[in-house]
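Heads up, the thing below is written out as structure tokens.
With one protein chain withheld, the remaining protein chains of the complex are depicted in position.
The chains carry the letters A, B and C, assigned in the order they are written, with residues numbered from 1 in each.
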Amino acid sequence: MSDFSIGDRLRVTLFGQSHGPAVGCVIEGFPAGQKIDPDRVSAFMARRAPGRNAWSSPRQERDIPEIVSGLNADGLSCGAPIAALIRNTDVRSADYGDKRVPRPGHADFAAWAKYGPAWDRRGGGQFSARLTAPLCFAGALCLQFLETRGVRICAHIARIGNVSDAVPDPVSPALPLYPDGAFPVIDPDRGAAMQQEIEAARQRGDSVDGAVRCVVTGLPAGLGGPYFGGVEGRLAQALFGIPAVKGVSFGDTQPFGSENNDPFALENGSARPSANHAGGVLGGITTGMPLVFTVSLKPTPSIALAQRSVDLDAMEETVLSVRGRHDPCVVPRAVPVVEAAAAIFLSDLILQGA
Amino acid sequence: MSDFSIGDRLRVTLFGQSHGPAVGCVIEGFPAGQKIDPDRVSAFMARRAPGRNAWSSPRQERDIPEIVSGLNADGLSCGAPIAALIRNTDVRSADYGDKRVPRPGHADFAAWAKYGPAWDRRGGGQFSARLTAPLCFAGALCLQFLETRGVRICAHIARIGNVSDAVPDPVSPALPLYPDGAFPVIDPDRGAAMQQEIEAARQRGDSVDGAVRCVVTGLPAGLGGPYFGGVEGRLAQALFGIPAVKGVSFGDTQPFGSENNDPFALENGSARPSANHAGGVLGGITTGMPLVFTVSLKPTPSIALAQRSVDLDAMEETVLSVRGRHDPCVVPRAVPVVEAAAAIFLSDLILQGA
Amino acid sequence: MSDFSIGDRLRVTLFGQSHGPAVGCVIEGFPAGQKIDPDRVSAFMARRAPGRNAWSSPRQERDIPEIVSGLNADGLSCGAPIAALIRNTDVRSADYGDKRVPRPGHADFAAWAKYGPAWDRRGGGQFSARLTAPLCFAGALCLQFLETRGVRICAHIARIGNVSDAVPDPVSPALPLYPDGAFPVIDPDRGAAMQQEIEAARQRGDSVDGAVRCVVTGLPAGLGGPYFGGVEGRLAQALFGIPAVKGVSFGDTQPFGSENNDPFALENGSARPSANHAGGVLGGITTGMPLVFTVSLKPTPSIALAQRSVDLDAMEETVLSVRGRHDPCVVPRAVPVVEAAAAIFLSDLILQGA
Partner (left out) sequence: MSDFSIGDRLRVTLFGQSHGPAVGCVIEGFPAGQKIDPDRVSAFMARRAPGRNAWSSPRQERDIPEIVSGLNADGLSCGAPIAALIRNTDVRSADYGDKRVPRPGHADFAAWAKYGPAWDRRGGGQFSARLTAPLCFAGALCLQFLETRGVRICAHIARIGNVSDAVPDPVSPALPLYPDGAFPVIDPDRGAAMQQEIEAARQRGDSVDGAVRCVVTGLPAGLGGPYFGGVEGRLAQALFGIPAVKGVSFGDTQPFGSENNDPFALENGSARPSANHAGGVLGGITTGMPLVFTVSLKPTPSIALAQRSVDLDAMEETVLSVRGRHDPCVVPRAVPVVEAAAAIFLSDLILQGA
């Protein structure tokens, strides 16, 4: 019933609305004594921030988190809940009309059904992707914790529209998958084609879908559990929490068992799978192989083309058109968000020790 | 941390091992005063039971649940936890050798990593699909509860190997999707082709993958929530709890926003989406349209072909072959299990009232 | 919302009704590889069983749990949920009339308000103290687990009516507090006086209240947490789950800070409190000192004297009298139940590692 909380032993709670004073988060259960590198936090958060480049949302906002709880005088985590606040500065409420007209593909219609007329529809309220900023803050801290455990996470754009990226080696992937600061793909040529897809959609006033693949190395075998404790289901719950995600899959399932079953072999005196179609999970439990999963995202519902809708106050059909620039593809910015959600989940999983 | 429990207000806890005395479940929070029709429970459970037909596992077992708690003298649910027991009768432990050799694609390797040598590997222990029997028992009760709320659930085989079934109408699907007792597909011709795929895999000693699609009608708008409270993520957690599930997706996402956004229209004086690419969920919240989702399953890891593995006691490589008949495809039997998992989740969602 | 479940990493779910086929429990998260001594389980459960002696309920029932899940072929816990069933055999439904007349002090009135007329009122249904039998089963297993961690638990009768037992040394208590099989008090003379109180109440057709004190040794410092994670609150939630408990307190608070604050001292090179008015918890966290708490229980509501009530069907006032022998004091039998609840909670706490 906690829509904005995820995790058990390490628990992240988001708060904020698109056009409220601030967004932020509280992280409970973060281990005490961890040094936090604020520059790396900022660098990670900047990968998500809109307005940085040609393929992103026009909203300009410098996301500078203010940490109001959880650090001691030396800047180490002290065991208190870590709370951070990011002020909303680029809030243009005038873009939104007074009428209750649900935007197709957006949460508006469902939000009114759930919350009634008091829902703050400006910018999508609490449904806004703006809340992925504090999610990335929490993820950035978790990534630093995971690093102390030898765990690394790297996602890339697996697909934009019809253009797919290369596939990382599922057994021994070299992380990071792409150079720092680049359009996050393994194969730069395919990345260029993806950017053309995005630009074409923008020029049509349309948006385009895609997918993000994520690879995690360094996880020990034995984490997770059977049935509802499985890593796949629990991680999927975190990933579906990201706006626009409509599908999650693990590994690369082959059609026949004879190909899909990863044989076991000895390597340096230890038993391990010699392939990884399973994506690092068997029976819901980590195998010690890289965790590999793919998240598919719908095209962003914010498009410039006119769309049919209904005025819920007048109860009459109408046509909606959105003014101004739009964000034709959320997939590039979703890459760090997927990493953040995975980092939060995996930190929790490791801290649970099972 | 409760690997075998799912749900919040209505909570189902499974127990049992493949070769222990019994499997079963406890259902907490089932509404008091509900009449339970035992014949329909049995009929539902029979759809999952192996040994019934050509395309299923050779294990023969009549799953007769004994309800030991939760009903009053009149057979109505009384508010006490409903507990049921299904005895294991067809337990052939002799099929399993003494050595700790993990079967490729099975949970064995991961289970030893998690539980150590005390893990009861006979039949896969608590990882066995045998525990889907009590899951279906719980689902059968929830289906009867949902019926009182006007909610219906029907899944079908979406795909076996390369053969796909027809796609149900996502706006006004007619349930059930197929005749009672039939191979669960919409299009019988494609069903026949699927059965040929399964038979071909069996003859090769191999197994084949597939997918199950599920349609739910009658859900009100407004259930679920944004971010981690979303219907997609919470339902996905339940669905990934089903053995062999490796992917879950919602609706049928179109590549461009202009096609994917479902326009709103007036119908009989009410606003509603006039298409349903969203699969009945926007912003994590039900829209009142049919809930549509697809679950992909890996090929069953139990194959008759020899496979490479490692003897974990001797720490030497070895070759595993499995004797006897094998189950070349779990997908048909997964159809009621998907319905059961969905029924449990949706009952919980409705009882939460949000 | 799970009325019958307690715990997080180790989770116990009770089921059953007083007059249903069976009571039982499921224990999730019990560590794999633990040897279970069934004789000690039986001996522990026998301490709770009614009908054994002069001071207990006349209901005669041999509580022999059947373990249907969770052990491997060698009798070790295997990581699967441990499920056990205790058949109800001494079920005398004829003792209960057909009318809906709530018994004063019992749950009946509240149960009808919550569940409606389908509630199974025979013997109090799921409110029956009969469910403390599986609670003790779960506690017996947890006690064996705790023993491997050097933790011991022993409760005694602190008070019956006006007669109080001696107080154990809170710094270095010698466990057990009383000989095996004895009326569970430290001072046998006071125990004799307590039994006279109980016998006097019985002869009057009345019942008498009391309290149970519990001492736990061997807990490490550092378990629990501030605010809502405190050991006191979480343990209290488990203890109030025991029927008839109306109060829980920790340590023996002194009126003035100068007396109540336990000074710290060095002992064998380690710092520790040199007194233990805090009962082993400061700031919600264990100090390494014995955990000491007291549970007060109301007099059992089942008395032989006539009482005023209301016939809820006819909506008219009436007088209730109960036939047959009654149990004048639940406190002696609550002693192992308190130990069981504490054992379950503390096992969970230790497994959480924090």
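The definition used in the following text is that a residue touches a chain if its C-beta (ideal position, glycine included) is under 8 Å from a C-beta of that chain, and two chains touch if they have at least 3 such contacts.
Just so you know, these numbers come straight off a predicted model, no measurement behind them.
Although one chain is not displayed, its contacts with subunit B can still be listed: residues 8-9, 352-354. Touching residues on subunit C toward the chain that is not drawn are 1-6, 8, 14, 102, 104-111, 113-114, 126-127, 131, 161-162, 201, 204, 206-209, 220-230, 232-234, 236-241, 243, 245-251, 253-258, 260-266, 269, 271, 273-274, 278-279, 281-288, 296, 298-303, 305, 307-310, 312, 315-317, 352, 354. In the full complex, subunit A touches the hidden chain at residues 1-5, 8-9, 11, 13-17, 20-24, 26, 28-29, 32-33, 66-74, 76-83, 85, 93, 111, 114-120, 122, 125-126.
Please note the rule applied: only the chains that are shown with their structure count from here on.
Fitting subunit A to subunit B on C-alpha positions gives a rotation angle of 180 degrees, to the nearest 5. Rounded to a whole number, the gap between the C-alpha centres of subunit B and subunit C is 38 angstrom. For the pair subunit A and subunit B, the distance between C-alpha centroids works out to 27 Å. The mean-CA centres of subunit A and subunit C are about 46 angstrom from one another, to the nearest whole unit. Shown for subunit B are the residues in touch with two or more other chains, namely 1-5, 8, 14, 111, 114, 126.
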